[in-house]
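Please see the structure below; I have some questions.
All protein chains of the complex are present and in place, except for one that has been dropped.
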Amino acid sequence: MGLFSSNRAVWLGLILAFAAIPLIPGIPDFWITLWDYIGLYSLVAIGLVLLTGVGGMTSFGQAAFCGFGAYTTAVLTSQFGFSPWLTLPFSLATTGLAAFLLGLVTVRLSGHFLPLGTIAWGISIYYLFGNIEVLGRYDGISGLPPFTFFGHSLIDARAIFYLIWLCVLLAVILSLNLLDSRMGRAVRALRGGSQAAESFGVNIPRVKLVVFVYAALLAGLSGWLYAHMQRAVSPSPFGINAGIEYLLMAVLGGSGYVLGGVLGATIVIVLKDHLQNILPKLIGADGNFETIVFGILMVAVLQLSRNGLWPLVQRLLPKPAEKTVDESAPALALRTMPERGALLLEVAKARKQFGGLVAVNDVSFAVKAGEIVGLIGPNGAGKSTTFNLLTGVLAATSGSIRYRGEDIAGLKAEAIAARGIARTFQHVKLVGSMSLLENVAIGAHLRSGAGVLGSMLRLDRTDEARLLREAARQLTRVGLGAHLHKPAASLALGQQRIAEIARALCLDPALLLLDEPAAGLRFAEKQQLAELLSQLRSEGMSVLLVEHDMDFVMKLTNHLVVLDFGEKIAEGSPAEISVNPVVLEAYLGGVE
Amino acid sequence: MNLPMLDIDRLSVSYGKVEAVREVSLRMQPGTIVTVIGANGAGKTTLLNAIMGVLPAPGAARFEGRDVSGDEVEARVGAGLCLVPEKRELFTTMSVEDNLRLGAYRLGSGAISEGLETVFARFPRLKERRAQLAGTLSGGERQMLAMGRALMGKPRLLMLDEPSLGLAPRIVKDIFHIIMELRASGVSILLVEQNARAALQVADYAYVMEIGSITMEGRAEDLAADPRVIESYLGLGGHT
Partner (left out) sequence: MNATIALYLAQDGIINGAIYALLGVTLVLVFAVTRVIFVPQGEFVAWGALTLAALDAGSVPGTAWLLVVMGIAATVLDTLRQSKTITLHAIGGMVVKDIALPVLLLLAVQAIAPGKPALWISVLLTLALIIPMGPLVYRLAFQPLADATVLTLFIAAIGVHFALIGLGLVFFGAEGFRTTPFIAETFRVGVLAIKGQSLAVLGVTAMLLAGLYLFFERTMLGKALRATAVNRLGARLVGIPVRSTGRIAFALAAAIGALSGMLIGSLTTIYYDSGFLIGLKGFVAAIAAGLASYPLTVMAALGVGLLEAFSAFFASAFKEVIVFSIIIPLLIWRSLKAPHSDEEEE
């Protein structure tokens, strides 16, 4: 994403050329006005790109937030005589507060309930605007003052052009900075299934709320500008149809790309302007017939090019440079490891019932520091459920799970991560479009405190360099040093599994939980993995792994726990287990 | 050799850029049991799904001499192919009997009563539970229902994905006996199993799959005696 760190000259040139547009003699005013609108809509669309395209939360309610920004300044300037400039903090504060309160509820909605929720409050807020006396009901508030700049009023479309597009430029830079940071990675991980991010200590509801409020603030800013450009506000531009148009912009431009928002806004506004000229003449009546074209366009984009149009434009632009890893960045602080041989994890009578089905039946076992313990059993034996109990994905029905003396049963995945337990997933959970380096850096999320504001303002660079260096170091350690900058999805499944181990190592764990690490690996890769795990063990790491590949398990582990039908049927050294008649029957039971 | 019942030629399946099945070729004769064994994640389930048309897969698939590679799932069911998937995919909120009736959906109501009789004769447990919701059945009963539902459609080739998965050893034995009975009644069976020992005991011919490719094939009894197969799939690793 380091768009502005490289190719600065190209971008600067493009920006200056754009800034010169209003100065070109003969350009009609009407064009400039159109660009002003594009800028206003772009602000909202950029926020929506972060919210929907990057964060995976589809909102049809963004127009309502424009309304909060616009009405706040309208009331303050028209009834309390504020100067338009002074109302910006108030507009943003009102929008931010509204977004915070709505967000507390909205980000907790799952799946398709979330967009439905945004439609519901989008409609509610529209009717609220239209029925409140002080907001002028459906007539709104008119006669607002324009912006003034050293005595010049910015009524002219050319004058306000620079104000609007300065805001857009800032929004783009801040958004790109945010995405290219510790918090940004957390936001980008939301879409790849938040379970992985959660298990590395990312507080999912908080991250979602941050993006939600940020997107709303951009909408509020747009509303504030709009109020003083139009010099009037009324409910209709903040209704659900406007909200749908904003989403169309994000989808059309390419909802995963910040600049896709600007592209989408440009296409929609230009198209709308043309359609509003042509269609009524064609149909012979007045009305917003452009919705027909917009609706069809929305469906067509989803059917033909789900990533929108920005990827097509991107091909014409210079490639953003690869992230650089600063080898000289100081290493991150390390956790104090438990003494070798000390009792690290103690599972006592852990039980999990789903209704009448007992998936894990009072299973007990222990892991000592510096050991590799294998959890094995036929398919359906309860290994995955046991694993989920340890990682906080499921809560045990009864029994205790003690880690370094503390009961961790029932703790959330984030809290378990904070205690130094890192895991991998049976079904690889990497963000496919993100580079391996950034995917792995999520593992080190808890080892830095860089926040949202700091990231936007680029105050987080030292911390960031340390995180990336750690990620690169762990990737090199597991043998993927040559693939740092490749998107995770471009690697073979086996390599992705190994990358998950690197991500887990980034947490600086004392206990590593691996869910079928050898599945899908080739013979040589399995040997490398076994060497890596032995190496980690010799450095004092403890590992608990669920695995199917007997050969792999037998050669690597110190101790084996065998489950069948939810119960522990045996435990002991690999040599003992391999001749245990109960285990043999469970595994090899034939037809006769 | 007569015309193969199923002839798969260089079939591949990719998830994104990851190739889960790589140019697999496989043939089976009518009236036989063919098994594909291999470790978790080797691509066996993916292979069956591709043959059934659930997953898009470049490569040729001929069933009883007819090219079905462009066909939708529904058309392949119509041709006589049937998959009993690993997760059974029952209609859990509907009764056992409704599940079975729907198994004969494409044959029309005429085939239902006769089909029900045959299936109930083979799985008397299902008859006892005919009014119960499918979601309330035990693991073994679910597998029986899944197989029963498949048989209602009178398939000529039945593909079973891990029929022993999660079942107690005694029930596993029952299931394998039924598989042998089915072959005797003329149904060809393509069997994917973790339980390699049991699979090789009932099968006529076998393929070994590793990381998306077929690495060995041969008569089931020959493979069962092959030291490589014994070490990888029939023993508990190198320590036995």
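When the chains are written out, they are named A and B in that same order, and each has its own residue count from 1.
In this section, a contact is a pair of C-beta atoms (placed from the backbone, for glycine too) under 8 Å apart; a residue touches a chain by one contact, two chains touch by 3 or more.
Quantities reported herein were computed from a predicted structural model and do not represent experimental measurements.
Student: Which residue, B:Gly103, B:Gly140, B:Pro163 or B:Gly212, contacts the hidden chain when the whole complex is considered?
Tutor: B:Gly103
Student: Among B:Ala60, B:Val73 or B:Ile230, choose the residue that contacts the chain missing from this document, as touch is defined above.
Tutor: B:Val73
Student: Just one of A:Gln79, A:Ser153 or A:Asn288 touches the chain that is missing; which is it?
Tutor: Among A:Gln79, A:Ser153 or A:Asn288, only A:Asn288 touches the chain that is not shown.
Student: Touching the left-out chain: which of A:Leu34, A:Leu88, A:Ile119 or A:Val358?
Tutor: Counting the whole complex, the residue in contact with the absent chain is A:Ile119.
Student: Which chain A residues would touch the chain omitted from the figure, given the whole complex?
Tutor: Considering the whole complex, chain A reaches the absent chain at 56, 58, 60, 105, 108-113, 115-117, 119-121, 123-124, 127-128, 131, 190-195, 241, 244, 247-248, 251, 283, 285-299, 302-303, 306, 432.
Student: In the complete complex, the non-displayed chain touches which residues of chain B?
Tutor: Contact residues on chain B toward the absent chain are 52, 54, 70, 73-74, 77-78, 82-83, 85, 89-94, 98, 101-103, 105-106, 109, 149-150, 152-153.
The working rule: only the chains that are shown with their structure count from here on.
Student: Measuring from the mean C-alpha position of chain A to the mean C-alpha position of chain B, what distance in angstrom results?
Tutor: Centre separation, chain A to chain B: 40 Å.
Student: Can you list the chain B residues touching chain A in their complex?
Tutor: My answer: residues 16-18, 20, 39-41, 139, 162, 165-166, 168-169, 172-173, 176-177, 194-195, 197-198, 201-202, 211, 231-232, 234-240.
Student: Hey, which residues of chain A end up touching chain B in the complex?
Tutor: Going by the criterion above, the answer is residues 378-380, 432, 489-490, 492-494, 496, 516, 519-522, 548-555, 565, 574-575, 577-579, 583-592.
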